[in-house]
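Notes follow the structure.
Left out: one protein chain. Kept in place: all the others.
The letters A and B name the chains in turn, as written, and every chain counts its residues from 1.
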Amino acid sequence: MTTVAPGRSGGVAKATPKLRRRSPRLRKAFPYLLLTPAMLYLLAITLYPGLFAIYQSLFVVKFLSWTWTGTGNYSAILQDREFWAALGNTAIIGAISLSLQTAIALTIAYFAYRDPFIRGWRIVYLMPMLFMPSAVAFIWKLAFNDGRVISDILMTLGVVERNVDWLGNIWLARMTLIVADVWQWTPFLFIIFVAGLQSQDQEIEEAARLDGASWPAIFWNISLPMMRPIIVVAVTLRGIDITTMFTNVYVMTQGTPGGATETMSYFIYRQGFRMFNFGYASAASVLMLILTVVIAQTVVKRAFHSGKS
Amino acid sequence: MASIQLQNIEKRYGGFVGVQGMSLDIHDEEFLVLLGPSGCGKTTTMRMIAGLEVPTGGTIIIGDEVVNDVDARDRDVAMVFQGYALYPNMSVYENIRFPLRMRGVPAADHDRLIRQAADMVELGAFLDRKPGALSGGQRQRAALARAVVRQPQVFLMDEPLSNLDAKLRQSMRVQIKHLQRQLRVTTVYVTHDQIEAMTLADRIVIMNKGAIQQVGTPDQIYTDPANTFVAGFIGSPPMNLIDGDAQGGRFTAPGVDAPCPAGLQGKVTLGIRPEDARVGGDHVQGMVYGVEPTGDVTYLTVLAGGKQIEVKAARDFRSDIDVAITIAFDPARLYFFDAQGERIRGDA
Partner (left out) sequence: MAKPIRRRGESMILRYLVLGTWALVCLLPILWFLSIGFRPRTEVITPQPIYWPTFSLDAWRLLMSDWPIALYLRNSVIAVAGSVVIDLVLAIPAAYALSRYDFKGREDIGFYILSTRMMAPAIVAVPIFFLFKTLGLLDSVWALMLIYAAINLSLVTWIIRSYMLDIPKELEDAARTDGAGDLRILWEIIIPACLPGIITAAVIAAIFAINEFLFTLLIASTSRAYTMSVALANFTGGSDGIIYNAIALVSFIAFVPILILVILIQKHLSRGLTMGAVKG
């Protein structure tokens, strides 16, 4: 250590200035101030539209004329077969698609994790997710309907005899939507599941191996249960997005046949921007909002509190 | 002047009391060590001096000013953290410069002060590196330089050596002590390592469960402990504490019969340091429980009346286990504590 000894004189000139005391009120308010810009922005796009939608839903809107109808829109909607059909479709298509995605993603993740060879090729498994959703919709529209590729493959395999009219049958049409959604979004779940599996403590797996367990047994009894909170978070996120399915419907089926593939989002779109029943569409929006809030409060809150510390 | 006064300081977290009613006078230019086990309140106390925690009761005075309501950034205090807390995106140079910029030191002085500080810790060659490219010891010195550069009224150090390996710790201890002497800055140093405390401190404050157990020089703490906690905390291996009875000038416990002050009566605890006991004599009758030769000394553990007694024996002492053995205590070095653990002072 050098013996340069500046002591207290060779350095910064120092008087003892009066110490600065800051306002404790400012200190307490500070985090709120930080949040204000973001909150204002969010409130502008949630509160304002929400109030507007509620307001507008009390009117029948034809172009520029607003006629008061009170709960007229609501009673009409609740009796509207198409509304309930849209709700049902969203639920059915969503549930099937979500289950399929989850099962496939989990299976692939199970086979893929902790494998350095696969890790290098990981990007291939991600690719479907990287395409614009509208582009994906066109891929499958071409494959199923316009380009008849899928039919051709099925014919070659001997599964069907003639060209399949995918839009002619309720379940076939729904299936095209499901296939498109599963193809595009399984990677989303896959990457999260893999991350979750790989973040688990390797020592536990090694201990189980020393105890003589086979890999499938380790996965089934140890890794999978430990993954539960992660699965819940990922499936919840994806599930919420699935209920908003719009793009595929718009591009591929437009709700045919007979409204069997019309989802809630498409219903609102059609009512508002095809038939210009804005009041009606707003009422539907309000109902969908209520549904969303309920789901958010129950399912999501739990998912995110168990999924993170 | 940079003396510090803690007047009845208290820190509560809801129902939990981290520091209770603590009063302490820290002298200008002294090196004071807060020593104690984890959770004893030493770090909390230091953070209150820094201004990082606000006391829920009591007053803190630095220099002549009451600083309770003064923010940490406005106090003239510099701190070295256990994890060094170097800013990872800045070079060592910029790290050291940071406090100068924050305090409005004229830019013209920066370079000189930084190099001065870096030289003091022998880090002059590493100024361009980022913390990630430094070794543990170098990071610690960089943290020191950053604290030193401002020449504050007070240095605070929160277990700065605990992340270093043993050899490095020793050399850094010497450097820190030297640095403090050079700069003559009031220093408060927190540690749970008694060797650091004994070697660095002008005075030691031993704390446990939020309260001061004893304040004194290392000598005083070692030779005149105030209670069984202090006695058992200082010294390695720690002082032997044996519960027993005192009657008519004799202390008795299972396997133990030793002299004690004539006036002592009733349940007492006898304390004797391992280096003040030797093989032979007749104060303790027991069995050899363990023999640990370390090269310069042999640690002998004797089992007497169900209690293990440590003795520092000669370096060539050897024995089998479960052999009968006797121990003698140096009567001038016996300590006695009452039933509450408080030291009974008076002639031994």
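By our rule, a residue touches a chain if its C-beta (ideal position, glycine included) is under 8 Å from a C-beta of that chain, and two chains touch if they have at least 3 such contacts.
In this text, all values refer to a predicted model and were calculated from it rather than measured experimentally.
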Given A:A135, A:V159, A:I204 or A:M275, the one touching the chain that is not displayed: A:A135
Contact partner of the left-out chain, one of A:I93, A:L106, A:I178 or A:V233: A:V233
Omitted-chain contact residue, chosen from A:S99, A:N169, A:S199 or A:N221: A:S199
Residues in chain A touching the chain absent from view: 28, 30-32, 34-35, 37-39, 41-42, 44-46, 48-50, 52-53, 56, 104, 107-108, 111-112, 114-128, 130-135, 138-140, 142-143, 146-149, 152, 183, 187-188, 191-192, 194-196, 198-199, 209, 213-217, 230, 233-234, 237, 240, 243-244, 246-247, 250-251, 264-265, 268-269, 272-273, 278, 281-282, 285, 288-289, 292-293, 295-296, 300-301, 304, 307-308
Footprint left on chain B by the chain that the document does not show: 47, 50-52, 71-75, 77-79, 81-83, 85-89, 98-99, 102-103, 146, 150, 156
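Here, only the chains that are shown with their structure count from here on.
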Whole-Å separation of chain centres (CA-atom averages), chain A against chain B: 55
Complex contacts: residues of chain A adjacent to chain B: 1-8, 11-12, 14, 16, 19-22, 24, 27
Chain B - residues contacting chain A, complex: 63-65, 67, 69-71, 74-75, 105, 109, 113, 116, 119-122, 150-151, 175, 178-179, 182-185
